[in-house]
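Note that one protein chain is taken out, while the other chains of the complex remain in position.
Our next item is chain A:
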Amino acid sequence: MITENPVDITSVLMDESAELSVSVTQIVQRLKGTHLHSQLEKQAKECLHKPEIKLETLKDDVRRLLKASGWERKLQNAVYRELHILPPSGHPRAPPEHTKEPLEYMCKAQVNWEKRILKSLNSMCTELGIPLARKRPVPEQKELTNKWNEMGTDEPGNADTNNLTCSRLHLDVLVGLRNPNNERSEDLTVRSHWGLIQVSLNVRDIPQMREMYPELGLTYGQLGIDDHTHVPPDLFESEHIHIGKKVVSEQDSAAAQQYSRQGCPTGLRAQLWSLILNTTNDPEDITHYEQLKARVINHDLLVDNLIYKDVKLTASNDDYYFVFEDYLYQVLLCFSRDTAVLEHFSYNSATPPKSCIQNSSGSEQCAMVYPPNGVIPFHGFSMYVAPLCFLYNEPSTLYRVFREMYIRYLFRLHSVSSHPSGIVSLCLQFERLLQTHLPQLFYHLREIGAQPLRIAFKWIVRAFSGYLSTDQLLLLWDRILGCDSLEIVAVLAAAVFAFRAENLMEVTSLASAEAVLADLSTLKVMPLLQIFLFATSV
């Protein structure tokens, strides 16, 4: 930005403001069709009847009234939300694929990955002889309606699902990524990267993260550390809860996000997360959910089998999430049918799969997105929803919160992209942190054939869901929301290795290394993160 040429400065500023106005236009465009817009219009019209309104100062008076009644805040929150999911603005001439993923080799890898998944899905279709989608006969519809709240008691129809993609395959794809522009040298030197990810992406190191996330620092109070029973609540906890209550009553999205960096109190977390994600529970949201439920009742999809299998294999076997089995079905089955999710593909490097769907008479064929939301579930997918069941038990609210979390953050964990919160960057960041700050450990593990990423990958893909105890997991996800980034997951993975470094230095095989890191349920997340980020010498 520093330039001596005044013309340059102006043009930079003009570019910035041009960029800004493009964004503004985009957001305005997006908000125009929403329910909020019509509500605001209605409110504004109602304002006109108020005696305080004067024709001369119409605009200002209406604005003032809207502000006082809290509508301006709602609009602010909506704009804030749009900013979160606004695709990064690229060059005006760049094709839309570039906003999804600017690097070509990443695009190619993602396309290949998708092809493999589709192939697997298609073979499942032909092997088992089930159609991709089928309309349910009326008696079956009735039965499902009756059993809606206890689908967990059903046996999943089709047993075998080797076709449920697992994380090992996913990791192999990432390990195989190569940037054709880089010179490939097989020699292991101090300067080379020792890990599995062999592409060069811009990931933040510790000094940069300290700057980005100062609120995680040692001088700030943290829930997860300073709410420990031995610490008198007057020092931090009481005040923090008090502020939290204020944030909730003000209904301010941006403030909630900032607040959440220091953790959310258990009693306020559900409301705070709703606020950060700007999910509401208006009648229209409930109606939308009911519509999705109706779609589930009417049609059976092949991917439903993947969902059943996944839930039975993961969440139902978990010591704490088994209780929520029914909720998981209620959310995931609806999720598969929600076409609103397709919107996120404008900034997701992935492309929704299409399939030819024949109608029952076999005469018409049309290419349709399948499943309707474009997301094929994989092994562990239900673990994204499970922690939320601790916070929300109203199905439509639970659904909205999950969907919003997915389209903002979680989708990045299973598509190949160069985004800083994408799985590739997170893996690379993890490895770099480990190599920079624990080189002896990394080298040792490498030598015994226990590449750290092989162990940490499953934690990162699930954002630690199912590996940490639930209260710790929720504290971690507080920070994901607060920092608006998944980087914290990579940092925690490195911090866990640092914590168990002593034991890991003594192991001599991959199996023993896995054993040392098998049980994370006793870990306290925040001390580990703080020490790793702020007490490491750099």
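Just so we're on the same page, contacts are C-beta pairs under 8 Å (C-beta built on N, C-alpha and C of every residue); 3 or more make two chains touch, one makes a residue touch a chain; residues count from 1.
Going forward, contacts and distances are computed from a predicted model.
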{"item": "Per UniProt record, name of the chain withheld from view [\"Tubulin--tyrosine ligase-like protein 9\", \"Proteasome subunit beta\", \"Mini-chromosome maintenance complex-binding protein\" or \"Mitochondrial import inner membrane translocase subunit\"]", "value": "\"Tubulin--tyrosine ligase-like protein 9\""}
{"item": "Touch criterion as defined above, residue of A:101, A:114 or A:326 at the omitted chain", "value": "A:326"}
{"item": "Residue touching the undisplayed chain, where the options are A:270, A:350 or A:445", "value": "A:270"}
{"item": "Chain not shown: contacting residue from A:66, A:171 or A:498", "value": "A:498"}
{"item": "Chain A, residues in touch with the chain not shown (by the definition above)", "value": "149-150, 153, 229-230, 232, 234, 241, 265-267, 269-270, 316-317, 319-320, 322-327, 389-391, 393, 469-471, 474, 498-499, 501-502, 515-516, 518-519, 521-522, 524, 527-528, 531, 535-537"}
